[in-house]
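Only a single protein chain was left out; the remaining protein chains are all shown in position.
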Amino acid sequence: MKPAPFVYVRAASVEHALEVLAEHGDDALVLAGGQSLVPMLNLRLVQPAVVLDINALHGLATIESHTAGGLRLGALVRHREIAVDPLVAACAPLLRAAAPWIAHPAVRHRGTLGGSLALGDPAAEWPACAVALDATIRLASRTGGERCVAAESFFHGLYRSDRRGDELLVGCDLAQASHDSVFSFRELARRHGDYAAVGLAVSACGRPGAWRTLRLVFFGIGDTPIRATACGEALAAGAGLAEARAQLEAELEPRADLWFSAQAKRHLAVHLLREAWRDLGHPDTGE
Amino acid sequence: MESTTDIEFEVNGKRVRLAVSPREHLADVLRQRCGLTGTHLGCEHGVCGACTVRVDGAAIRGCLILAVQADGAQVRTIEGEGNDPVMQALQQAFIERNALQCGYCTPGFLLTAAELLELDPDPSRESIREYLSGNICRCTGYQAIVDAVELAARRLRGEAGTDASVP
Partner (left out) sequence: MSSAPANRDGTDLRARAIGQSTVRAEARRFVTGAGAYVDDLPAHRLLHAAFLRSPVAHGTIVKLDLAPALRMEGVVAAYDGEALAPHCQPVRGLLAHLADMQAALQWPLARDRVRWVGEPVALVIAESRALAEDAAQAIAFEWAELPPLVDPRLALEPDAPRLHAELDSNLMFAATVATANVEQAFAQAGTVVELAMRTERVTAMALEPRGLLAQWDAAQHRLTVHMGTQVPWMMQAVFAGVLGIGCDQVRVVAADTGGSFGSKIHCYGDESAVAVAAKRLGRPVRYVADRLEAFVSDVHARGHEAVVRAAVDADGRLTAFEVDDLCGAGPFSIYPRGSVNESRHVLGLTGACYRATEYRARIRVAMQTMAIYGQYRGVGHPLACLFTEAAVDAAARQLGIDPLAFRRRNLVPDDAYPHRAPSGARFERLSLCACLDELARLMGYDRLRADQRERAADHERGAHQGVYRGIGLAVFVENSNHSSANYGRGGAPIASRDGAMVRLTQGGGIQCAVGLTDSGQGVTTAMAQIAADAVGASIVDIRVFMGDTEHTPVSGGNWGSRGTGISGEALWQAGIALRAQLVAAAAALHACSPDALELVDGTFLRRDDRACVCTLQALADAIYFRPERFPRGFQPEPAAQRHYAQTEYDGIYTNGASASWVEVDTRTGFIKVLGHWIVDDCGTVINPLLLDEQLRGAAVQGIGQALFEGCLYGNQGELRNATLADYLVPMAAEMPDIHVGHVTTPTATSALGAKGGAEAGITGALASVVNAINDALAPLGAQVLELPVTPERVLRAIGAIHDPAP
């Protein structure tokens, strides 16, 4: 199980990386943490002509407050840093809650936020969190400079995203959590560290029965993170759990995986909704 | 001929210069080029943890990092940990508690457990199980491994000298 041969390029600067991508486009694959790409190389599931290693771009490995008061995360920020960083804990507690669910310590040491977002595995934690937090994904290219895409419109389909072959995902921006922000992160996995059978990331502002915003994003059930819009709107409008559940069941069209049918995934999604309902501070209705 | 890239890195405290093929992962280079066969390959897709090595201090999957990426890094393998007190305590406890059978997973478990004890000198059984949950052992029932990590932690904290009791 050895990779097919490829040309290795270590990006010396973002500009250098963008040049390589401009030249090779989809024939080049970007190597960030490598925790998904290297297995795919080993398995020969991908056989790129060029592997572009961006690990030397230390400028992409930072977590900082950005001008608008939110959080700016570089693409090379590792899962473990998100798990322990105080700024993340303060500004985006959802990420802090989700980080321990990602695989295992050895993978969290290497795996990166940008890699996870760029790959867009539908069962992964970061894409769902990014959509739940209404994150802005920043993409750069030699010709187009930098552009921003809302996470919700970034994920197009199974391992397909808004990123063009000549673009590098350089990071993502999050708004500062407000005084009445609450969140919930729930995941069901067969074994500790496995990809989610079903997961749910929720970010809300306001209070039960009177949410200004409420974003429910399921993962592990479709080709992308799935935002349960109707269900969220119902809850924001003060609906009870039963109505929210009905909305959810109507709008979800889960995709079966190896171990769970679509029906089971829908059932588990409803269960997670119930848990999130409580996490958000709604009264326990005993349902 | 396949093109190679020159790398220079530190392996178990010694500078090593090698010309590697970009497609070689670090575990292969350590095994085949450095003769460090204590790093084992159980799956080569990042699940089993048998190839765990420490790169710049962090326990990582040796099969999920290309050797070219280790250029300039400090790499430690099981062979280089003989004088580390945490590792010595773990090795001794693994032997005493029979926390290994075929031994194939053992270096990976030891390196992961050493990292845990550096971060948390007094882990609960549950947190030991959780921290080691990315390493597969197909022989033991994991219990002896958890026992051994507990025992090593106790000794490193200066408690429970020899602890003759056997599970």
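Letters A and B mark the chains in the order given here, with residues in each chain numbered from 1 onward.
Operating definition for what follows: contacts are C-beta pairs under 8 Å (C-beta built on N, C-alpha and C of every residue); 3 or more make two chains touch, one makes a residue touch a chain.
On a predicted model such as this, the values are computed, not experimentally measured, just so you know.
Student: Among A:R44, A:H156, A:R207 or A:R278, which one is in touch with the chain left out?
Tutor: Touching the chain that is not displayed is residue A:R44.
Student: For the chain that's not shown, point to the residue among A:M1, A:A210 or A:A242 touching it.
Tutor: Only one listed residue reaches the unshown chain, and that is A:M1.
Student: Kindly note down the residues of chain B that lie in touch with the hidden chain.
Tutor: The list for chain B reads 1-2, 21, 23-24, 31, 36-45, 47-48, 50, 77-79, 82, 90-91, 94-96, 98-107, 110, 125, 128-130, 132-146, 166-167.
Student: Against the chain that's been left off, what residues of chain A make contact? List them.
Tutor: 1-5, 43-44, 188, 190-195, 197, 256, 258-264, 266-268, 271, 286
In this text, only the chains that are shown with their structure count from here on.
Student: Counting in whole Å, what is the centre-to-centre distance of chain A and chain B, each centre being its mean C-alpha position?
Tutor: Chain A and chain B have C-alpha centres separated by 30 Å.
Student: For chain A, which residues count as touching chain B in their complex?
Tutor: Counting only chain A, the residues touching chain B are 1-8, 10, 31, 34-35, 38-39, 41-43, 51, 53, 55, 80, 103-107, 109-110, 191-193.
Student: List the residues on chain B that touch chain A in their complex, please.
Tutor: Listed in rising order, the residues of chain B that touch chain A are 2-3, 5, 21-25, 28, 44-46, 49, 52, 58-61, 63-66, 68-69, 112, 115-116, 130-131, 133-135.
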